[in-house]
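What you see is the complex with one protein chain gone and the rest in place.
Each chain carries a letter (A, B and C) given by its place in the written order, and its residues are counted from 1.
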């Protein structure tokens, strides 16, 4: 988990890569864990005006510690607005004002569509998870989505068990035809690489590979075919300042950045 | 303006007749002036659980003095709920929970439909008033409406200049056919009589005549044909207790009960 | 990042031809100082909208700033009628869309929810509906789930919503106390929002009770700190309406000539400070102070 330049965990690399997906002045939904740490890092570096929304019904919280989820009042502390689900998911998200949703997924397909509902067990039976909640609304109505998923062959799949959260649906232009606003998935962040999206096809393309990950490893752990440019860049590692912020200010208990 | 039993103004008689139209436990919108005094009287006599709503966005105020309109904070004092127009006009009224709206009108027709928009001047030009605001919503969506209007031939008309607030539309069953819930106008209160509605025709019928008003006077001042039963009751006059409440507690400055 | 700007800078965000959703309701929480500034700047061709119009609309229409009106009602309550609004509508001097209060609120709500329309059951069978259908802003349709007739009212997206708040922080988080009529939906629908605040407080104060925030900072384009900016209308928990001035205004708006004289005296030749001096200065304002228990 270390490079020649500085020792960092994969989680820390993902936090830094995730933070770079969030821009100053954006309105963002961020999922629990790495997305949240990434948002906190972005706010303390290049994006002080990044505003975080919480579907439970609040905006721009200033948490001083990490909690266990959206429903944990630790994540509500210091909010400038408290109201309802429809205030946030309606009057901001459906209104078209939300720039990005940074969401987890059970599975992601080659078009950046995501499953937040259920997977199939090895015995063929269905394993249900809690459900997508507002994640379909975010993926449907935000200007773009960043999806975070563990890089395994069974999670980066040709065909989703359940298309809960639309990315590019079945290709470029498909969202518009379906009646959806926004661009869908703009990147997929894994523990092995960062995918972007080819605007002409709507398909995921590897944008950068994490340090130490080989092309073969990437292909073997991805359930859909991927093209790898020969000069593929390496995901930029965390700077010393970023690591200090993560370790000393944002996640001193190392709840989310110890390992992925 | 006095009867043999006790001296009272026509306004006081109308307040008392209006109060009788409001029942305990009802949710009501009440217009400024006599309807408001009537609601206050009803709350202090037979209808302590009458709840008044204000379209500006509040419920169950306990005003300690009369103000100049819905927008006057005097009418907001002591409210149990403050929110928005849509909380009150949507989540209560459109939801079907409002029992009665007690509304003024520029004109009323034989079906209890009301005009809250404009009248024609003698020179044929249009005289516009402020507009109905939420009164169409109330007349459309409340279970019933009580309309208060000055009893003049030019105000109780065969054909409205503008049908702003539906009563029975053009007859029994017409509301349902139009897609409206509720029964429409359940009574029309004037300075000469109280009209009820014949459920078989949807037309106004005189339910009681105010003390001292003759049948001829009533016919002459009504712009549509009316049937008058020979044994038509007289509108019950205010009791001593009611007069005391009006004069000493509810409207001690006699803003609305001096004359009509 | 501060959103605080002088009044003129906020007014400059409103351009000729814009659609402005007005925040007042009859004689309460009108953005008077901002409207005065728009009159002084001779803004033209506005569309204005509000459920229940107050002096805001009357001033703008009387001063010739307005081309189109979207509304459901309006008055000076018992002080009188909005003479300039009513006369402009009577004479068809401006275009207008007149509908029920809930219909207008729902049109804002549709805009605020990114929807093309909202269904509603108001206005069925009334004379309100046909002109709206003719203008293409409403349709009568049957419920596709098998129910009866419905009205679909088209989304309304103002360019700017203006709203008066009791309190804001410098970031532009605005708190409103008391009823909010159509403010939530109008603010949420609008492309940009101008807040006029009686008082600017620390961000911590807003974030102590964020349940009362009407406009979050990231929705606020400009914040103007201007005490008594709603005079002569009431601001709940701050000051009462000025009955003397409302009577004077109600009289003035009965004719265009008297209105013009009013505007010359109280608007065109003033700024906010000299307006407050003209209406009676500190003695008058002190007499309007709200009782902290009553709220007025």
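In this section, contacts are C-beta pairs under 8 Å (C-beta built on N, C-alpha and C of every residue); 3 or more make two chains touch, one makes a residue touch a chain.
As the structure is a computational prediction, the values presented were derived from the model and not from experiment.
*Asks:* Where does the absent chain touch, in terms of which shown chains it meets?
*Replies:* A, B, C
*Asks:* Which of these touches the unseen chain: C:16, C:141 or C:202?
*Replies:* Missing-chain contact among the listed residues: C:141.
*Asks:* Looking at A:43, A:145, A:164 or A:257, which makes contact with the chain not pictured?
*Replies:* A:164
*Asks:* Of the listed residues A:136, A:187, A:221 or A:235, which contacts the missing chain in the full complex?
*Replies:* Touches the omitted chain: A:136.
*Asks:* Residue by residue, what part of subunit B touches the chain that was omitted?
*Replies:* These residues touch the chain not displayed: 27, 49, 51, 58-60, 62, 78-83, 87, 90-92, 94-97, 141, 181.
*Asks:* Please output the residues of subunit C touching the missing chain, sorted low to high.
*Replies:* Where subunit C meets the chain not shown: residues 114-121, 136, 139, 141, 143-145, 147, 150, 152, 154, 177-178, 211-212.
*Asks:* Name every residue on subunit A in touch with the hidden partner chain.
*Replies:* 32, 54-58, 64, 67-74, 76-77, 82-86, 89-90, 93-94, 117-118, 125-137, 140-141, 160, 162-166, 169, 174-175, 178-181
Simple rule for what comes next: only the chains that are shown with their structure count from here on.
*Asks:* Which chain has its C-alpha centroid farthest away from the centroid of subunit C?
*Replies:* Centroid comparison gives A as the farthest chain from subunit C.
*Asks:* Rounded to a whole Å, what is the gap between the Cα centroids of subunit B and subunit C?
*Replies:* 29
*Asks:* Would you kindly tell me how far, in whole Å, the mean C-alpha position of subunit C lies from that of subunit A?
*Replies:* 41
*Asks:* Show the residues in subunit B shared as contacts by 2 or more other chains, in ascending order.
*Replies:* none
*Asks:* Tell me, which residues of subunit C touch at least two other chains?
*Replies:* In subunit C, 184 touch at least two other chains.
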